[in-house]
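Below is a structure I'd like to ask you about.
A single protein chain has been removed from this complex, and every other one stays in its place.
Letters A, B, C, D and E mark the chains in the order given here, with residues in each chain numbered from 1 onward.
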């Protein structure tokens, strides 16, 4: 591969060219969020039938499951960015990881919160120390650890690298915690959506969940891009290109 | 359509507290988070603008 | 020979220096001077490869130090603000253990001799934390005397030393440089040694 | 007036000094000299009532300092090897908070002025841990300049300071002594100030 | 009095400067509490019985971890010397530091404990007692802890030594504190335990600052 090509490829990984690009993408992702969210909510509340066992309480599933999925997915994406930053020493990667962490933590929190609110009517307890729940809690702690570590380090470059190591070590941990379900008797529902087996859920419910999950996904991208723009400005405050930006000169 | 009246809708078959507690917190967080994120950007922009103004005054 | 080209160093939003070039030949020493906060410590840490420069490159015997890594460390000795002496160990233990880490074996007699040379006779077996400020620094000087390294990088080595110890250290540096070594140091006092260059930042 | 009679100091099994007498009048300053490990720091800590002497007594304005306790602390300012600056706080916060602890209110302008006087302009809001060795000591000098105390006890105050800062500190001490204050200090450099006495241990 | 507020102000400022430290102390509490079910297993009934004990032990440990940093940084950078030499009585300054310590570590624990209690399926009455017991108990922990922190100051192996000194002293607080909640759950009143806790607190308020001051003077000699 020629040297030029590498440089070209890296161009998008530079904060300078990513900043305006992200600015252009944000409205689109907000639009997509709305596109998925509105029919998603419609199905959740007005199309999906009442569950014969759980009554209306089950409608929490339409945010519980997307939040739980996103919390795990965002962690993987965050760790990937962090690892890229460590390996290739690109500035943008660390910023992306830092921008994703709070969103991931919020998703993890939401899955815990909605799960707890679901558990009270279904199981009669806000919380049980079941493997699935516990592993979601640990995931939340991993996010908090990542955020706290980055907050505690002043130098941004150092914070990125240290955070990257932590994220990578944590990623080894996630599947271990997740699969330890097998060694534990569990009250929580197992995965009912899988690629190999036919879905056991009603199709309308499945559609609602998928739409909501897509909405959450688009939302996460939009927020992360918004945040990464702020982070880029904070870190590159004293570079020429920032000083030349229209919104700064104005 | 599952609901006869708005009251029925808000009662959620007796699970109103739990369902709206979940959706409510979810909505609040998802509204507050983007606001905070863009606030963070406008904060840094404001200080950058002040600085560039100060630079201009210096050079005059 | 140590050369650096186009070094620059940024701390926070402040650029301490930029476009700094230097070259020190064997048999020379360099006195880095500058006001408080000018960036002397930062420069020395960059030269010792402890922190990377914002820009520029450093070469040792014409090879970039990044590529040399451990080979550079073998040739180089860095003494910073911190003593790198363990307060709980005695001067003797500190000296022998640090030379073991450097991969050079130091026999008992040589260690005792070096300590005695720097006025630590009678304190060999007292934990370092009981020593006075100057005596702690003298333990480091003993290390300087026993470690074979071509390049010395010393950050304010004269701190806390009394007049006699300052003389001893000066002559140690003089010997080292005469024998074809290189020494780079900072100090707010002036140093009347031959073959010195001065770098002001 | 500070007088000490028959002071002795024992560390481990070593007697650092004994039967030491001293008297310093207002308008005088005392330079404690001695080799590394002679016991200067130990003496100064005893005079500041931080550690008790093995024997002997210290009087301030003819009253034993033990009896004076807080009244003595109000009149006395001690700066030791350690900076007593909080690394996480800014120079400005360090200065105002420490003067609050001393029971003297310091307004913002006075604090900023004192910091600027010691060349910390532009570093008022940078956490101290980012400062260079010399800049950290300069924060202490600013404290010296704002605190009203009759008796200054300074352990190696010139460490890490560059030439300009050394001059500033010297003139600060000179002013203080001229205004009827007392200053006791250690330093391995010689100090050409009027009204100085020397104590060798 | 001025000096006390000055020192509280300073310590809170320092705590804000390292916000993450305060938050992480809280998370430590949460994490330790969550570790036990992981080690013990998920049965709700079992966990409910041991919940007060676990919450209290975790509170003890969380308070204790922060103790090492109560005087040590001030000692290391010489501020403590300056405090001893300050014109204000050392006892007052020490009280100020203890109050700041409680505000930054004890108080958040008290506020968080009910949430964790819910995870262990405690009912609202038990949660109320838990909060009251912690409200009385955590200042006690800070006060006793300060003595230990002062005694181990500058001593080699301080951190661990500190816990060995302090944890036995915490035992009464643990017994009455966890006991109060358990007594409530098992239908006996919690009143007796709580008033004993209050009595201990009153004792400590008078005694601990004095002992801490004495220990600090010794450490600095």
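Just so it is clear, a residue touches a chain if its C-beta (ideal position, glycine included) is under 8 Å from a C-beta of that chain, and two chains touch if they have at least 3 such contacts.
Fair warning: this is a prediction, and the values are worked out from it, not measured in the lab.
> Touching the left-out chain: which of E:65, E:126, E:141 or E:215?
Counting the whole complex, the residue in contact with the absent chain is E:65.
> Using the touch definition up top, pick the residue from E:110, E:174 or E:216 that touches the left-out chain.
E:174
> If you put the missing chain back, which residues of chain A would it touch?
Listed in rising order, the touching residues are 86, 138, 141-142, 144-145, 148-149, 152-153, 155, 157-158, 161-162, 165-166, 168-170, 172-173, 176-177, 180, 183.
> What does the interface between chain C and the hidden chain look like in terms of residue numbers?
48-52, 70-71, 73-74, 76, 78, 80-89, 93, 97-98, 100-103, 127
> What residues on chain E make contact with the chain left out of this view?
Spelled out for chain E, the touching residues are 17-18, 20-21, 24-25, 27-28, 31-32, 35-36, 38-41, 46, 49-50, 52-54, 56-57, 60-61, 65-66, 68-69, 156-157, 159-161, 163-164, 167-168, 171, 174-175, 178, 182.
Here is the rule we use: only the chains that are shown with their structure count from here on.
> Here's a test of the contact network: exclude chain A and give the groups of chains still joined by touching.
Contact components excluding chain A, positions unchanged: B | C, D, E.
> State, to the nearest whole Å, the distance from the C-alpha centre of chain C to the C-alpha centre of chain D.
Roughly 30 Å, centre to centre.
> Could you tell me the distance, in whole angstrom, between the mean C-alpha positions of chain C and chain E?
The mean C-alpha positions of chain C and chain E differ by 45 Å.
> Multi-chain contacts only, two chains or more: what residues does chain A have there?
Residues 237 of chain A touch two or more partner chains.
> Which residue numbers or ranges of chain B touch two or more of the other chains?
Answer for chain B, listing residues that touch two or more other chains: there are none.
> Between which chains is there touch?
According to the stated criterion, the contacting chain pairs are A-B, A-E, C-D, D-E.
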